[in-house]
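Every protein chain but one is kept in place in this view of the complex.
For chain A:
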Amino acid sequence: MTGTKRNAFFHPERWVTVVFFGFCLLVWEVAAQSTWISTLFFPAPSTIVKTLTAMTGTGLFWLTLGTTLYRLLLGVVAGAGAGLVVGWGMGASRKARAVLDPVVAALHPMPKLAIFPIFLVILGIGEASKIALIALAAFFPMLLNTLAGVQHIEQCYWEAASNYGARGMTLLRRVIMPGSLPMAMTGLRLAFNNALVVTIAIEMLSAQDGLGAQIWMSWQTLRTEELYATLIVIGVVGMLSNAVLGRLVVWLLPWHTKA
């Protein structure tokens, strides 16, 4: 492949994408302007952009965004961090696996939102219950991918490590942890996306602030253009964080090449 950044930018396929979506937006704009479609449900793209610009000019918007990001990041750090540690622990120790496997198998498929009332009872209606649920949403994908990462470390690496005298903590630090990191990073992406879903859902369900709450408020007051504008913001949050996590992989795993 001789593709450079420059070439990628001018790649014809890219223009196909741009032209296609540009055309779709144009059709939407024209349809809305001429009221072929109801602007109540489908406000014109130009209106949405105007609303978005106005919205991002207010301090309240940044506060709302900040609130959501705070919950999301705190939940991801706590949940994915715990998932990583437990995943390594389960990967390294057969006993840990024997004890925790059934627990994970039982709790993992449970829709996390269904557990929310229990969290409310235990942790109250404040931030703690929300962040705990977001953390739980991040926990399982991270745990399962980290564990799978340990289990996918090739046999020859275990044998080489054992033959050269690696045991216990050294084995964990030099073989298990780095060897499972590529899959753990995939787990982190999944954890993040899962956590984002739960963050928005939980804000719609029970918060007074945050992007999820704002979407719900826009719906209840039928300010659809604001609803769309908030959706765009959430989309951008998701895309940006995936890009950041992608960079993180390159930075953390310089030795890792996609096979």
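FYI, contacts are C-beta pairs under 8 Å (C-beta built on N, C-alpha and C of every residue); 3 or more make two chains touch, one makes a residue touch a chain; residues count from 1.
Keep this in mind: contacts and distances are computed from a predicted model.
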Original post:
What is the missing chain called in its UniProt entry, if the choices are "Tryptophan synthase alpha chain", "Cytochrome c-type biogenesis protein", "Penicillin acylase family protein" or "NitT/TauT family transport system ATP-binding protein"?
Top reply: "NitT/TauT family transport system ATP-binding protein"
Subject >> Touch criterion as defined above, residue of A:57, A:109, A:126 or A:165 at the omitted chain >> reply: A:165
**OP:** Pick out which of A:40, A:105 or A:156 touches the chain that's been left out of the picture.
**Re:** A:156
**OP:** Name every residue on chain A in touch with the hidden partner chain.
**Re:** 154, 156-157, 159-166, 170, 174-175, 178-179, 181, 253-257
